[in-house]
Structure formats: structure tokens, C-alpha cells
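Note that one protein chain is taken out, while the other chains of the complex remain in position.
Lettered A and B in written order, each chain numbered from 1.
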Amino acid sequence: MQGDSEAGLHVADVSRRFGRRWAVARASFSLAPGERLMLTGANGSGKTTLLRCLATALKPDHGEIRLAGECLWTHRDRHRASIAYFSHAPRLYDDLNATDNLKVWARLGEYSIDAHSLLEQVGLPPDRTEPVRTFSAGMRRRLAFARILMQKPRLVLLDEPFSALDPEGRTQLVKLVDTLCGDTAVLIVATHLPRTAISLCHHGIHMEAGQITWRGAHDDHPLLKGAT
Amino acid sequence: MRFLRQVLAVARKDLLIEWRSPARISGLLFFALALLLLVAYANGGSTFLLPQIAGSTLWIGLLLASTRGLDQSWAVELERGALEGLVLWPVMPAALFYGKAIANTFVLLIVLLALCPLTMAIYDVGVKEDYLIFLGLLFFGCSALAAPGTLYGAITARARGSSVLLPLLMFPLIVPALMAAAKGCSALMSGDIFNEAEIWLWLLIVFNVVHWSLSGLLFRYVVEDT
Partner (left out) sequence: MSEKSYAPWKDYIPWEHFFGVVGLCSLAAGHIWGLFYTPPETNMGDVVKILFVHVPCAWNSMLVFTIAFFAAFVSLISGRRGADGVLAGAVETGLLLTGLTLITGSIFARPTWGYWWTSDPRLNTTAILFLTFIGVLMLRVMVQNSERRAIWSAVATIIAYVNVPITYMSVRWMRSVHQIQSSPSDVDGPLKLVWRISALSILALAIWFITRRYRIEKARQIAEAAPPLPEANNA
């Protein structure tokens, strides 16, 4: 994780609290364009809070995040379109079908899309007209991923992307993430399945109680060696 | 221009959602209709009294139904995290507000246009002239409810006790608009002898200008979650 280039992502001493508890404390790392990071940790370790700060959904209480040389929070209106954030919430409208959902988001972001092709890419039937409320959890995750495939991101943040997906879906998702990121986007994947994410990532960090307790190359990850 | 395009995209999204689930608008209509009937029955179906209270009852019925509609308008954004998705997409907060407020205005207008003939039948009233002023009162009355209602709906949907809080915040605020719309409609339904309907329409327009601009300016503080 060298990331000295101004063009990458620089996280310096980022901290965020809820009430009197620091959910993330003094997180610091840097990633150059094209670098990919696996983020692991138990439930409540601060992974989601850190990703939400990186996505500009939360303002850090301390520290700074810089993307392409600019403070991310101060210039968030400019950078948000180039951040693809795949979160626990699917960001879907239950009363609309899959195609309508994608078209709505495309219009809002002024993207030109082929909704059918996007749905095929994520393994959903393109001609299904039932509303999203009839979808299973796995289908909703696939549709939610189709939404972020519209973007041309500089920073890709995936929070538990493999949850609710079958093994075939996971394999498909790994390929799609590769396509989405290309060679230039920074990728951060928060996951409980390091063995699945390992093929995507170059580096790893492990969090406990809001702090980074380990960092290194992805295949040296303690979870992969059986240690916790 | 991007702002206008986003406003239209948000309005179109909301209207599409309403179109796909017509049960919601029907629910609002029947709720308001039930109120109209209850008031008529509670007054013993008096042929003297009912025409005098037709205008005010129509608007109070719409007002009570509107809080339900405004709650629903934000519930669809919160149930699957779409609101945060809109902010991060990004959709400009002011565009989000104006798009939703425009959609809410049209939803309320559809309910009101369906209620009007029913009210005229039940309360034995009619509008015989100044149709343009009447339509203006209907339109600007709905938009007067929609603007502050959309802003406060965004707040109360994420607070405790939202079913009580939205009416508590909204009702005192929209009293001038309610009064203008009700009195204007009542005047037209009784022949507008004093030519006051147009004055009430202007009051309604002033209310709209103030609240649409103020709510649009303040919305970004409501929707960003820091």
C-alpha cells in the first residue's frame, strides 16, 4: 500500500464516533489508483462506518480523507458521482420492477444505459415485470449491483458484497467487480469471506474495535492462516 | 439545466411509483371522502348548513389525507435506503425537494379533483363561474400543502412519533393557505357576491412563493446526515 500519488486515496487519522464510542479511531492508509484493499473484522469492528466515511455518507469527526488530491468531504458534491458505493441497503424502489429501477437511477444520474444488458450482466431475467418487492434477497443484491455498474468510478466501495449470493453469484460478482474497477479505480471490499475476496485484492487490513490491528499483503492475512 | 433535469427526473420517479401502486392514491381519496360523509352525517344532512361548510370541509378532508400521503412519499425512500442513495448519487438536495414537492402537488391535485364532484353532490353546491380562479385555488392550495409538507415529511419520517409530529408541525403553518383556499372555494360555491375569491387566490400565491423558496433553501440541511 504505497499510494504516494496525489491521484489516489489517502486516509489520514480518520475517526468517527457515535455518542461516546469511537466506531472508527485513527484509521490511516493510502491506495494508489488501481490498488485494491480487503477490509476484514468482526461485526461492530468499524468496517461499515469507515466505508460510509469514505463514501461521504458520514462526516469524519477527526482526520481527513483525500481523493485525487482534494479533501473528500469539502468537495463531496464533485466527487460523489465518481464513488461507487455498494452498501447493505439496496437503494431500490419496491413498487417498481427491475428495469424501471435502473432507468430511474440512470435518469437521475444522467447515464445512458441499456437496462436489459445490465440485468443480463448481473444474472437477472431482463424481461421480468414483477415489482422488486417480490424479489429474493439475493436478487435484490444483484439488482443493487447493476445500479452501480452504470457508474465510471474512481473509488469503489463494497460492503459485504457476497452476502445473500449463491456460489455462482459470487463468482459472477468477482468478474463484474474487475470490469467495474478496470485498472484505475481504487477498490475497498469489506467482507467476512476473505477467501472469496482474495482474488480481487492486493492488500488487506484487519479492524478490531474501530482500530486497524493488522495490514499487509492479502495472502498474509491472519484469517487465511486460521488465526483471528 | 442539470438542476431542472434532476427536478423532472425526481418528479417523474415519484409519479411512476404512484402510478404503479394506485392503491395509495385511492386510499387517500377514500379517507377524505369518509371525512366528508362523516361531517355531512354529523350535521344531520342539513340542507341549510352543508352548502355553507362545503368549501372548508373539502379542504380539511384533503389536509388530513395529505399527511398520510406525505408520510408515504418519504416511506418509499427510507424502506430500502433509497434516500441516502439519492444524496450520494448525487442528486442535488434542492432538486430532490422540488421534484418530490411537484409530485406531491400532483398527487394531492388528483385526489382533490376526484373529491370535488363528490363534494358538490353530497353538499349540494356548484361553481357556476370564474372556473379559472377555482382551478387556481385548487392548484395553489395543493402546492401550498405540498411544499412545507415535503420538507417536514423528510424530518418526521426519520423521527419518533412521526404520525403525530407531521400534523403538529404542518397544520399550524398552513393555516393561512387552508383559510384562503377554503374561503375562496366557499365564496365561489355561493356565487362570490363580494368578489373575494380572487383576493384569496392572491394570498395563496404569496404563501406559495414564500414557502416554496424557503423550504427549497433549507432542505439541504434536512437531508444530509452528518
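The criterion applied here is as follows: contacts are C-beta pairs under 8 Å (C-beta built on N, C-alpha and C of every residue); 3 or more make two chains touch, one makes a residue touch a chain.
From a predicted model like this one, the values you see are computed outputs, not experimental measurements.
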Touching the absent chain in the whole complex: find that residue among A:S15, A:T49, A:N101 or A:Q151.
A:S15
With the missing chain put back, one of B:L38, B:A75 or B:A159 would touch it. Which one?
B:A159
Going by the touch rule given at the top, which residues of subunit A touch the chain that is not shown?
13, 15, 17, 19-20, 22, 25-26, 28, 61-62, 205, 210-215
Subunit B residues touching the chain left out here are 148, 151-152, 155-156, 158-161, 164-165, 168-173, 175-176, 210-211, 214-215, 218, 221-222, 225-226
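Throughout what follows, only the chains that are shown with their structure count from here on.
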Subunit B-facing residues of subunit A, complex
55-59, 76-77, 80-81, 83, 85, 87-96, 100, 104-105, 107-110, 131, 140, 147
Touching subunit A in the complex: which residues of subunit B?
2, 5-6, 9-10, 12-13, 16-17, 20-21, 76, 79-82, 84-91, 225-226
